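FYI, not all chains are in this one, though none of them got moved.
We just call them A, B and C in the order they show up, numbering each chain from 1.
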Amino acid sequence: IVAHGLVDPGRADRRVRINVSGMKFDTRERVLLRYPQTLLGDTVRRQRFYVPEEEEYFFDRHRPSFEGIFRYYQTGKIARPPSVPLDVFAAELAYFDMGSLVINSFLMDEGYNVSDDVVPEKEPQRTVFLLFERQDSILAKIVNLVTVLFILLSVGTSCAETLPRFRNLTEQAFAHTNDVRVNLDIVFHNTFFQIETACMLWFCIELALRFYASPMKRQFIKDIMNILDFVVILPYFVDLILIVASVDPTGSNVIPATIVRVLRLVRVFRIFKLSRHVRALQMLAATLRASAPQLIMLVFFMGILVVLYASIIYFMEVDHPDQFFPSIPAAFWWAIITLTTVGYGDIYPQTPWGKAFACTCVISGILVIAMPLPIITKNFEKFYKKDGNNPFKSLPLNQRDEE
Amino acid sequence: IVAHGLVDPGRADRRVRINVSGMKFDTRERVLLRYPQTLLGDTVRRQRFYVPEEEEYFFDRHRPSFEGIFRYYQTGKIARPPSVPLDVFAAELAYFDMGSLVINSFLMDEGYNVSDDVVPEKEPQRTVFLLFERQDSILAKIVNLVTVLFILLSVGTSCAETLPRFRNLTEQAFAHTNDVRVNLDIVFHNTFFQIETACMLWFCIELALRFYASPMKRQFIKDIMNILDFVVILPYFVDLILIVASVDPTGSNVIPATIVRVLRLVRVFRIFKLSRHVRALQMLAATLRASAPQLIMLVFFMGILVVLYASIIYFMEVDHPDQFFPSIPAAFWWAIITLTTVGYGDIYPQTPWGKAFACTCVISGILVIAMPLPIITKNFEKFYKKDGNNPFKSLPLNQRDEE
Amino acid sequence: IVAHGLVDPGRADRRVRINVSGMKFDTRERVLLRYPQTLLGDTVRRQRFYVPEEEEYFFDRHRPSFEGIFRYYQTGKIARPPSVPLDVFAAELAYFDMGSLVINSFLMDEGYNVSDDVVPEKEPQRTVFLLFERQDSILAKIVNLVTVLFILLSVGTSCAETLPRFRNLTEQAFAHTNDVRVNLDIVFHNTFFQIETACMLWFCIELALRFYASPMKRQFIKDIMNILDFVVILPYFVDLILIVASVDPTGSNVIPATIVRVLRLVRVFRIFKLSRHVRALQMLAATLRASAPQLIMLVFFMGILVVLYASIIYFMEVDHPDQFFPSIPAAFWWAIITLTTVGYGDIYPQTPWGKAFACTCVISGILVIAMPLPIITKNFEKFYKKDGNNPFKSLPLNQRDEE
């Protein structure tokens, strides 16, 4: 990186003084020349700031910010001094022309997501892409809103179907005769099935168009959110197949009950489709991803305490005639509900020793849950702040990149 | 803003050195002249700080504060360096005569409420206004206290009326005959109605006088607190009309029960009238307003978790003979009461898988509630601190504004 | 404070440069002379730091600390720069000889308790005082321990007396015959009464000796802790009087049951006597005192929410046949137990609307409790830290005070 060729060795060793509004920084020519594309590294461009009578370069700029910029020349790492606000430092980085590479690495250090989304260039795809993947135009916002409404409608009917008052309707939605046409006719006159069909139609169209418009098909298929989009459509088609095959899933033994229930449950997972449309959910996901070690730790601590406390309470309560703890695994439930201070009251210790021990259990539960919490909430605060505007958006940053 | 006319161009480019107790700030004349009404921007006023032998302006003032003041000349933004206390910085802002505009914008950045209340100038209104809207005189404090007592009395009777021991009294308060005079006579001898009448009298008088004294009638009518003041009076007059019309609201079918109850409930909302008189409530309201995005987010996260967890627990418990989860919407109640660690114990999972899953539910509930909490509590701390004294009150700030 | 007389006016205006390890502070002679008893304010003492060739006073001391010391000369307020640790700043304050007044005011700003306890000078009192009020000698520590043990014993028996298995013993402790001597004989053979008598003897002796040794009797009587010491002795003597008067307090109608119970309860309050002996309790008390506004606010917020939510849930549940809310005041209990997430499960909403509303109730309860908590816990952290050593103890601070 050092541009030895540009200067004679003696000059590289020469001392240079930079005066930033009265704060003086001394260094050697060599250090500044490490980054010849920046304002200070470019001997020609910085010449107009030279003040011969003081033998220094004078910049009428923010002083505390320059401490961080100067550190970049010395150590190759950029860091904002803690007392300088982000936007002020961003302005100084732009003024001293640190280049988009430095700024991007700095933004990533600060926790910003420096995205590099590719928009397709060909026309029909481009319009579709901007419609479904961006929210810049009014039409795209409407499409977005429609999808959100369909998601809520779909999840809502999945929940409502289980209500006793709708049981008749739910039962209608399955095959009762051996005649496929009759079955389909009954089913497609069923309100729930009609709503479901409408939602599925929209979800299929949306997924198909988004796949069509995607500039990188392979990445699209691998994306966990797209896989989810595909999976939550499946239960509908399984139902259709069963109806065509004249199989009543709830009554027959052809399909095990577990699978039927998983299919029903999968429909509720459509609520995760919201995460593409709601930024708060993306922040939550980012927080959970960043807090994974703490969460694992929390679960691990809880696990150890649960095993330990369940064993102790079991042996303490084993003599009580009406005790609630028939075995250690049964006591796990008590331990968790007590550690988390939920305390349903379905089971609780009844002997004096059991009660005395339960206190330890509650207090240590509070402590163990409280310990990793600040780390996790700080992660959330970090990701939450990033939701604000990128401070470089309004600055003439990429000038030199285009020169 | 730059006062080019005042100086010759060469002078505008001249370097100026400001020495603040030994810390030296270099800049160009041009930068200081941007704000010609400040001490440093005014070439005449700053002259008496010039030290010819050092060729600098010398100020025997707080050094770290000047870093923030100097930044204003360079960037047009005022910001207190994090290590400087508020009152010290305020004194320096006043000394360097930054003007009330700069100071007000700075105060708003720090979170202070720079109010601009208008006091009516004409006499009868002015006295009434100061009596009801200010708490500076002893009389105003008494009026204030009386209002608070009437509010508490009114809310107290609204609650007490529902006690079984007072049911006779409550029933008396409604029309039983077709003779208006008899009805009114019975009612006005009823203790609860007498108290209610006294409160209403005071509230009406207070609201009428405050409206009369208000210098801006239109804003007064639009103010949410005044609308509340008006709404909570209404139930009394509806009751009166019903008595005059000889209608017993609890017995007849003329008015639906829901409306009767809403009318009863509205009377309890008088407790919100306290917020005009108690600063802590105003701080709470300001905090909630500022934390609206986090609160919406919290409710949104809870909503998704509730739908998801209710569905999962429903399918997990569906086989248990005595299970508490007849449908997914019924399981919503369990999910919320578990996520928030309340745990009434009226419904809880009973199958091993349901219990195991409930643990996830509790822990994620704690996490999701804990995440936005620090942001909200920080908002509260911010608003709570502002309750302290404005640091500029004791300083000679507005001098120049009156020159 | 300014010692104008000491110097000629021209000299007072002279510029002075102070070089603290290379960081230069410029000011005027006048500013330093404001505090003539400090090292810098004393023209004679500071002379040996003068470097004529540089025309400055040179101090080879900690640079960041001096920023805070220098501010004292300019503004009259002492404040530690946030980045400087307490002990380092303390050492610099001592070096520059800021005097015990400045240091005490600084310590109080930092939250230290600058006590000014008076130890009696006459001999018998002095020994007693040091024995009971200080913990410096081994004997004093033993006395202290004995008192703590007697407190625990006394509170322990008060609790144990209510156990069913000890009911016989408890009943024995009261008058059953009309013969005073027989009564006293029975009672003084009762184990509980013997323990009580022993504790009372010690508490009386301790209180009497402490009063005897107190150098300021009036303040002693007014001290809340001493009043408590006196009050918790009283129940014993009331019991004695009743026995002598042959009155059985539990069986007769001479004394109302409430008073008998208050007397029993007062004995448990002896546990507060521990606060004289346990520092943690003093810290808790100091925290609660400092957090009083936040606590009142918390109770106030809770009160408003309870009234409001109880009213709403009452009207929502009023139609349910088996509802748990017979009146609004009865619903207060539910509101509090829900807001605080305790959730006993004795009463809970049963209608769908009541349940939906309960969610709002829980979430707002968590928010309202969480909001003032950080302020209170910060107060505690502040008082807790002060428990550490006073950083000035090991420094030669009071030198000049004794000159």
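Keep this in mind: a contact is a pair of C-beta atoms (placed from the backbone, for glycine too) under 8 Å apart; a residue touches a chain by one contact, two chains touch by 3 or more.
Please read all numbers here as calculations on a predicted model, not as lab measurements.
Summary of assembly composition: all chains derive from one sequence, 3 are present in place, and the complete complex in the structure file consists of 4 copies.
We adopt the following convention: only the chains that are shown with their structure count from here on.
Overlaying chain A on chain B by C-alpha atoms takes a rotation of 90 degrees, rounded in steps of 5.
Residues touching across the chain B and chain C pair largely diverge in numbering: under half of the numbers involved belong to both copies. Chain C has its Cα centroid 45 Å from the Cα centroid of chain A. Touching of two or more other chains is recorded for residues 341, 343-345 of chain A. Chain A makes touch with chain B in their complex at residues 19, 21-22, 51, 58, 60-64, 82-83, 85, 88, 91, 155, 158-160, 162-164, 257, 261-262, 264-265, 268-269, 271, 274, 278, 280-281, 284, 287, 295, 298-299, 302, 329, 332-333, 336-337, 340-346, 369, 373, 376-378, 380-381, 384. Residues of chain C touching chain A in their complex: 341, 343-345. Contacts from chain C toward chain B in the complex involve residues 15, 17-18, 23-28, 31, 67, 70-71, 74-75, 77, 79, 81-83, 297, 300-301, 304, 307-308, 310-312, 314-315, 318-319, 326-329, 338, 341-345, 348, 355, 358-359, 362-363, 366-368, 370-375.
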